[in-house]
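FYI, not all chains are in this one, though none of them got moved.
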Amino acid sequence: MAKRVKNIAVLTSGGDAPGMNAAIRAVVRACSYYEVNCFGVYKGYEGLIDNDFTQLNARSVRNIINKGGTFLKSARSKEFRTKDGRQKAYVNLKENSIDALIVIGGDGSFTGALKLSEEFDFPVVGIPGTIDNDINGTDYTIGYDTALNTVVEAIDKIRDTASSHNRLFLIEVMGRDAGDIALNSGIGAGAEEILIPEEDMGVDRLIDSLKKSEKSGKTSSIIVVAEGDKSGKNIFELGEYVKEKLDGYDVRVSVLGHIQRGGSPSCFDRVLASKLGVGAVEALLEGLQDVMIGIVHKNVTTVPLKTALSKRIHKHDRLIKVADITSV
Amino acid sequence: MAKRVKNIAVLTSGGDAPGMNAAIRAVVRACSYYEVNCFGVYKGYEGLIDNDFTQLNARSVRNIINKGGTFLKSARSKEFRTKDGRQKAYVNLKENSIDALIVIGGDGSFTGALKLSEEFDFPVVGIPGTIDNDINGTDYTIGYDTALNTVVEAIDKIRDTASSHNRLFLIEVMGRDAGDIALNSGIGAGAEEILIPEEDMGVDRLIDSLKKSEKSGKTSSIIVVAEGDKSGKNIFELGEYVKEKLDGYDVRVSVLGHIQRGGSPSCFDRVLASKLGVGAVEALLEGLQDVMIGIVHKNVTTVPLKTALSKRIHKHDRLIKVADITSV
């Protein structure tokens, strides 16, 4: 049986996501509740290597549940990808008497966590924090719901000007490998077409479809395009191509970019982060390690980090059909 | 086997909820997709009785996915609660050659729908649209997620002034029988205490808890109170009581009221409404009747209306614990 955990460290790593602060807060307060010491590590794995720790108590995390970003800061650490870097990190963890580490981040961050655990038998628990919702073993990742709202609000604004001017807009949203943001925000914003990384609809089918809806009298259109779409063209090239093929439309391109990572988290993300943060501390106290805390059908669950890192099987078929039907 | 459905009517009933327009849109477009005629009925069951029908096509529902309220309007019909009223409604449905009715609303609306079905063997499908999230057989109701965000944004604003002035605020949110809004928004807004209809925490325990947190140095506090809380006092009486018992706080009361019913729906509610609207039409085409379309673990499902109307067993224990821990 694992020895009783007395000192827990927490860090945020990789791309930041709204709700990370809420997750840190929940970790800190759960530590306080269960009478465990909690230490924040600044700048993700960089801070582990640079020995940048600070003790946190229930008060340290006041008034942050509604703030975007992460007050512990985040980073992508090259050094931690080396054995040498991880060795330094381990030494610092030991020096600070840390018994276990909670990592809030995405798959890149979990890969690092798993290595630390495997190489040094150091207990690690992951909390899925990424706007992309691309982690296996959890229905939702922290930040995803907020990003969807940000995208939909932005497209609502663009729709105002699109329909005032009878324009066609190509709007790029985040998602290099996962179409979750594009598909859900596309349905939510009433987009006419949605291009995702998981399916290659073919540019020519897009053109055909736009021609058809042009004939049916549609004068403005919104096409949502995930970063990682399979058209083989970047969004500006795609815009040029559509312009060439379609006379009737005035074509514009908009890249939503980094606004998708920020903003005050939605209630959904705050509650999710609170549940997962508490769950992570409880998992460590129960002696679990090398697991990710996830949410499956509203219940907090744990899966091995290895499972979390394995390829997620997307189940977009139903949503794609809903998108097709409602964009008639 | 049920005969092929050719004409579907749709109405919204009871308290309106953000996302009802998105649900109507999905119903209409699914009808269009499956080549069924779709008719909107104005003002809920009132319109059935008054024969207030209008044919809808894919174009009729343009640019409404992002609008709060319901363009078909809603009402609570006294006449429909009488057998006579339902008889009139049935005659009008027949006169308009309607084969099936989709009702978007809450439990009161479903009760009426079930009666219509039982008395006249008329096919009815329900879509759960209410901000209260108090329907059995679905994880989420349409409008609930938006209401949570509205509440959390309002409390964030009140928190600004509460902490500037070291005040204690009692904030009333909707929920006569269900604590879902209070509990989730309370966690999301970082409330110090949450009073819900399902649990009687006792006013004196509240006072004790506030005294303790006052001693621990907390100078401002947010108490979220569901309409139907079990304190036996209305929110203003509760405010007076707290004021009496606690010297250190400047106590204020805020009733959030009807802002919770309005607003542009969140992405979550728009997607949910789109899925359920399509699902309702497909259910009718498959010959189902007297069912509610719900969402269970991200999948569209059907349950008998009777089940939807039976008492929901709340599972708030885990959330109550998360609230306790994170509000330390």
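The chains carry the letters A and B, assigned in the order they are written, with residues numbered from 1 in each.
The rule we apply is simple: a residue touches a chain if its C-beta (ideal position, glycine included) is under 8 Å from a C-beta of that chain, and two chains touch if they have at least 3 such contacts.
Bear in mind that the values here come from a model prediction, so they are computed numbers and not experimental data.
Asks: Enter the number of copies in the whole complex; the displayed portion holds 2.
Replies: Copies in the complete complex: 4.
Quick note on the criterion: only the chains that are shown with their structure count from here on.
Asks: Any idea how many Å lie between the Cα centroids of chain A and chain B?
Replies: Computed from C-alpha means, the inter-chain centre distance equals 28 Å.
Asks: Which residues, counting only chain A, touch chain B once they are in their complex?
Replies: 25-26, 29-30, 32-33, 58-59, 63, 65-66, 139, 145, 148-149, 151-153, 156, 159, 163, 184-185, 187-190, 217, 264, 266-268, 270-271, 274-275, 277-278, 296-300, 318-319, 321-322, 324-328
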